[in-house]
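Below is the structure I would like to discuss, written out as structure tokens.
Omission of a single protein chain aside, the complex is shown with its protein chains in their original locations.
Chain nomenclature is as follows: A, B and C, assigned in order of appearance, with residue numbering initiated at 1 for each chain independently.
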Amino acid sequence: MLDKVGIAKRIAKEIKNGYYVNLGIGIPTLVANYIPEGMSIVLQSENGLLGMGPFPFEGEENPDLINAGKQTITIVPGSAFFDSAMSFGMIRSRKVDLTILGAMEVSDTGDIANWKIPGKMVKGMGGAMDLVASAKNIIVAMQHVNKAGESKLLTRCELPLTGVGCVKKIVTELAVLDITPQGFRLLERAPGVSVEEIKNATEGRLIIDGDIPEMVID
Amino acid sequence: MLDKVGIAKRIAKEIKNGYYVNLGIGIPTLVANYIPEGMSIVLQSENGLLGMGPFPFEGEENPDLINAGKQTITIVPGSAFFDSAMSFGMIRSRKVDLTILGAMEVSDTGDIANWKIPGKMVKGMGGAMDLVASAKNIIVAMQHVNKAGESKLLTRCELPLTGVGCVKKIVTELAVLDITPQGFRLLERAPGVSVEEIKNATEGRLIIDGDIPEMVID
Amino acid sequence: MNKTIANAEEAIKGIEDNMTLMLGGFGLCGIPENCIAALVKKGVKGLTCIANNAGVDDFGIGLMLHKHQVKKMISSYVGENAEFERQLLSGELEVELIPQGTLATRCLAAGYGMPVIYTPAGVGTEVAIGKEVRKFMVDGVEKEFLMEYAFDADYALVKAWKGDTQGNLIFRGTARNFNPMMAMAGRTTIAEVEELVPAGELDPDHIHVPGIYVHHIFQGVNYEKRIEQRTVRKR
Partner (left out) sequence: MNKTIANAEEAIKGIEDNMTLMLGGFGLCGIPENCIAALVKKGVKGLTCIANNAGVDDFGIGLMLHKHQVKKMISSYVGENAEFERQLLSGELEVELIPQGTLATRCLAAGYGMPVIYTPAGVGTEVAIGKEVRKFMVDGVEKEFLMEYAFDADYALVKAWKGDTQGNLIFRGTARNFNPMMAMAGRTTIAEVEELVPAGELDPDHIHVPGIYVHHIFQGVNYEKRIEQRTVRKR
């Protein structure tokens, strides 16, 4: 079973040289720490930056320089600032190669729910609906089951949707799966996790085709 | 009867302090020379400039600095460059207070034709259709009659239209007129021109209400 | 064409009860601090505020919420604000949540004179309820889009880094965010800047918002520029 860092590390392996990547809040943010050495990628922050760098050294925080999670950040050489209209313009026109975000539920047709729990205070969708509606490649980082042990990989999302038929790949504490017309397809097992466990933790249609390898995470 | 300079001088009197003004090619360009001293206006050039100044001194021409007529120009302090999308964005959102342009024909309902003569090489509308479709205030500088003595102020334009129901005011060699729901309304006569002459030169509906004063030009 | 006025109080003179305002900023970054303070002091009420966020309890739009000046928020994300939550649950405050890109593009549409725009954001979700859905071909595939209207705001209140007396604006870092589009979108636009310079001192190639979009400009005072999430790393 993977911890959050494990999920982040596994997702980092999906990033290819030359990618422009948008990282959501939470586990996706951690992915930036595990991008293979020597790989040249650019992080987009939808509040208006290409070329996001790491957190600043203490004392060097700049209130005019934050990411979409409102955290103080730095920039890397070759970065560019722009306004929110251009930021979502480049998202809508599919210039961002990969979007990594968290989810509360995903359906076996690629629907995603990650912004609203009825009965709880609703904070809003931020840029998530724009990102999922336009991204050419979306990887979801999420927990396979909730605290009550119920599957979050469903036939149909129960929570209000963020986007329809958009998720391409999912990395959970148990498995890597992609979305096919036939439902979730199991690609890899987390270290020490059996196919049976994944089957039991997945409510939606699940395709298990041949031997399922265990993930390799350095 | 006014010459071109006279028409330009008369139109210059329509400009108010604080106006953003777009000047078309031809007589409208001349208007810039007769803006009353001490008046603060900004000239927009739709190829991407606010704050157009006069032609450069010889030897100081800059190929990267032209107006919408492709002439070398200068800029005044406080100017700003922008791209063509923003330029027409500010035109469409009616931030430009006054548009002055030439015309081949105008109808008594405010239609304008100024871009195409069937049978002759068609060069294109440039930005004219955008300007006339959006400007909140359009003044047309034109000849009242063509070389054959035929009126260009018509009941209905014969040439292909540039825009519909958009012209507010017309200054010709003979008169100043505005467009009302009842047709052209004669406001002023050019020096030495009689109401009768204007009547004869106007094919469209013409309202002559009371005494028509002679224009005062500088 | 001098658009300079003395201060925020003078700038917001025309803002009355029940108007619709746009306020620039993302979180607390790039917010019009001086204008917000002046609005709180003036006490106008019943405002509809178009702003990406609603500030925190004791800063930004949170200060206006505390004085019950806001009738409705149109935002993409409104966390980090207990008073906001209280007013929302008690029914005092109305909230319309819309996707962040939709918010930005509806401002752009207003500034660029486009009556509507189409976006795929929110298709198939509750955001789409009551909206026109239309299919267009994108990269050879049919895709659904929502029609969204341009905003119409009485005032836009924006904050820039530098500005000149003609109203030209330059932003810095991610404090730019929604400010340029809102500046272009407001029926009347008020810009507060950290540094106001005479016309001619800004490089015309570096202007982010040309002065034609700005009606009043003033140099703000006492910028706090509070940081919402201070994150750092060790040396």
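The criterion applied here is as follows: a residue touches a chain if its C-beta (ideal position, glycine included) is under 8 Å from a C-beta of that chain, and two chains touch if they have at least 3 such contacts.
Fair warning: this is a prediction, and the values are worked out from it, not measured in the lab.
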Considering the complete assembly, the absent chain touches shown chains A, B, C
Tell me which of C:M114, C:A128, C:V197 or C:V232 is the one touching the absent chain. C:M114
Decide which residue listed in C:M19, C:V40, C:V95 or C:V138 touches the omitted chain of the complex. C:V138
Per the whole complex, from A:I41, A:V195 or A:I217 the residue touching the absent chain is A:I41
Among B:T99, B:Q143, B:T162 or B:T202, contact with the omitted chain is made only by B:T162
By the contact definition given up top, give the residues of chain C that touch the hidden chain. 105, 112-119, 136-138, 143, 145, 170-173, 176, 205-206
For chain A, residues touching the missing partner are 18, 20, 40-42, 44, 50-51, 75, 77-82, 85-86, 88-96, 134
Pick out the residues on chain B that sit against the missing chain. 45-49, 54-73, 81-85, 87-89, 91-92, 94, 111, 121-130, 133-134, 160-165
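Operating definition for what follows: only the chains that are shown with their structure count from here on.
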Pick the chain whose C-alpha centre of mass, unweighted, sits closest to the average of all protein C-alpha coordinates shown. C
So what's the Cα centroid distance for chain A and chain C, whole Å? 28
How big is the gap, in whole Å, between where the Cα atoms of chain A centre and where those of chain B centre? 56
Roughly how far is chain B from chain C, going centre to centre by Cα mean, in whole Å? 36
What positions in chain A touch 2 or more of the other chains? none
In chain C, residues with contacts to at least two other chains: none
